[in-house]
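Excluded from the complex is one protein chain; the other protein chains are retained at their positions.
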Amino acid sequence: MNAQVLADGLISGAIIALGAVGVTLTYSILRFANFAHGEFVSWGAYACVCLAGALGVWWTPGMDGIGPLSIGWNVVFAGLIAMLLTGLLAIGLDLLLFRPLRKRGAALTAVIASFGASLALRGLIEVLFSSEPRYLSQDLQLAIPLGAGIKLTPDQIALLGVTGVLLVAVQLLLTRTGIGRAMRAVGENPALARVAGIDVERVFRLTWFIGGALACACGILLGLIVQIRPAMGSELLLPLFAAAILGGIGSVPGAALGALIIGLAEAATVQWLGAEWRSAVAFLVLIGVLLLRPMGLFGRPA
Amino acid sequence: MPDLIGLLGYASGFLTLALISGVACLGLNLQWGQTGLFNVGVAAFMAIGAYTAALLTTAPTDGRLGGYGLPIVVGWLVAMLAAALASALVAVATLRLRKDYLAITSFGVAVAVLTVIRNADRFTGGSFGISFIPRPFAALADRPLAFGLTNLALVAMIVLLVYWALERLVRGPWGRVLRALREDERAAAALGKNATRYRLQAFTLGGALMGLSGALEAHLIGFIAPDNFEAVLTFQIWAMLIVGGSGNNLGALLGALVVSAIWSISGLVTGALFPPEEQARAAALRLVVIGVLLAASLVLRPRGLLGEQTRISRHLAP
Partner (left out) sequence: MSDALLRVEELWAGYAPSAPIVNGVSLQAARGEIVAVLGPNGAGKSTLVKAMAGLVPVSAGRVQLAGKNITAVPAHAMLASGLGFVPQTENVFATLSVHDNLLIGAQALARAQRAPQIAKIYALFADLARQGLLPAGRLSGGQRQMLAVGRALLGEPQVLLLDEPSAGLSPKVVAELFAHLRVISASGVAIVLVEQNVRAALGVADRIEVLVEGRNRYSGAPSALAEDPTLAAFFLGATRAAPP
């Protein structure tokens, strides 16, 4: 087994994990499969690249790469602002589209609405930015040998670090804070949560915010390692769902593990069958999970 | 005089394609409107129908398998069977699970089917697709207006037949059970595993109609390619059902006509807004406009043009 496949799989898995954790949270707490989640990934990346460009114009030293990284502080600050904006985008979409349908009791209609919204959001990106790929940095990087035949670029190492930090932060939020407890309570039983004094709508808004912000981070990292295109997020949607379902809806460690498994499977497939077959991997994993263990690795049996 | 003929030709072509979409929409209405099953991969089943029919009825071609030159009708029937089989597999895998797992799985099927038809060159012609698909009434091909009108008549007859058959099914005992299952999960539980059987039948039949639609389009246009079967197609069929009114077969057909018209007109408008080399952005703008209109109609007038009153849910808690 080529060790580089492991490294590629790890990188892929990390990117998928950030999106999958957002999906698993919104899916379990809001109880609906949001087909527009991929567009949060794309919009986040575009927001970052635009803000980074604007910031770079105004503050040119910010564009120098930080140490061995290919991106400068302008991208870092732009990224943080973009995460905030994408979180707000998610809340806004819920307020305009999903919440009215939820209030009416038409939860499944919200799913089809999210599908339509995803096409509209993707189209809007193309209208505004055209489908020319964009890049967060023009620098080429050399991969550093890390031993055992594995080579990673500094950007990729930073990606793993950032992903790790974000995932741990989310898990700590869920398990150690009051708001995290409230989120888990709402995810299990919204009616009881109301009775227990939890403002469920507020928990929903926070969940959207976190999901959107994580999706933005996912998009920024994907844009860093690959490129930024209008379809980048929607192409990620099936792997995100598959990872979340594989891990067990509602479990952050599950989504991360599911993402890693899918990342590795995709890397292996690209290595042995060719890149054009990559999209089939998530589908096969999904079918496998639904047939063999629908509740996922860490989910509870229904 | 020539202008009038041109106009007539255009109109008949438009109507033919709109009616063909209507067949897929009738299938979706059966799955969602009558049974409450959620198919986000409509394009996949249409693609399966189209490619099956094309592979069976085209002449043999280098570098590609298939091409058996079978009669068109055979192609259509087998296309329906293939799509029905695929639908049945999806349904069997997911019917006992949460409703939105069917949505996600059907979405996955759409991605998988698209991946296969794009890359399995030896079977499907890859990105180049399949051309020279035989047209019905090919003998008339040199007289465009007669050709167009005859094909329109053929499609119209098929649609009428499908509509009549569906109406009989839906108004009969089978349809009543489906509607009961859609409305009341407890009724579903009381029927036990039979509920799964009814849903399977509905989903499969709906899928077969989508396959028929794909096959019809393949033969009426004469050419298919993977690009025809992207998520946008699924979105179009859903838009037709929502605008026309889900739960209502006539609504499905009306929605097909209305949305096809809106799609064409908005295509002309957005196309005019962008220079020729930026037509991809124009298409994207059309998507945005129609997407927003659809979302607005879902929130503001969910029952569409002819749909049923939405019922107040018996369980108001979220």
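Labels A and B are assigned to the chains in the order they are written; within every chain, residues are numbered from 1.
Here is the rule we use: contacts are C-beta pairs under 8 Å (C-beta built on N, C-alpha and C of every residue); 3 or more make two chains touch, one makes a residue touch a chain.
Predicted model, so just to flag it, every value in this text is computed and none were measured.
Considering the full assembly, A:196 is the residue among A:54, A:196 or A:231 that touches the omitted chain.
Interface note: of A:134, A:151, A:181 or A:293, the residue touching the hidden chain in the full complex is A:181.
Residues touching the missing chain, restricted to chain A, are 178, 181-182, 184-185, 188-189, 191-200, 300 (touch as defined at the top).
By our rule, only the chains that are shown with their structure count from here on.
Averaged C-alpha coordinates give centres for chain A and chain B that are 31 Å from one another.
On the side of chain B, the complex with chain A involves touching residues 36, 38, 40, 93-94, 97, 99-101, 103-105, 107-109, 111-112, 114-116, 118-119, 231-232, 234-235, 238-239, 242, 278, 280-281, 283-288, 290-292, 294-295, 298-299, 302, 310, 312-313, 315-318.
Interface residues of chain A facing chain B in the complex, by the touch rule stated above, are 31-33, 35, 96-97, 100-102, 104-106, 108-109, 111-113, 115-117, 119-127, 130-131, 190-191, 200, 230, 234, 237-238, 241-242, 245, 276-277, 279-280, 282-284, 286-287, 290-291, 294.
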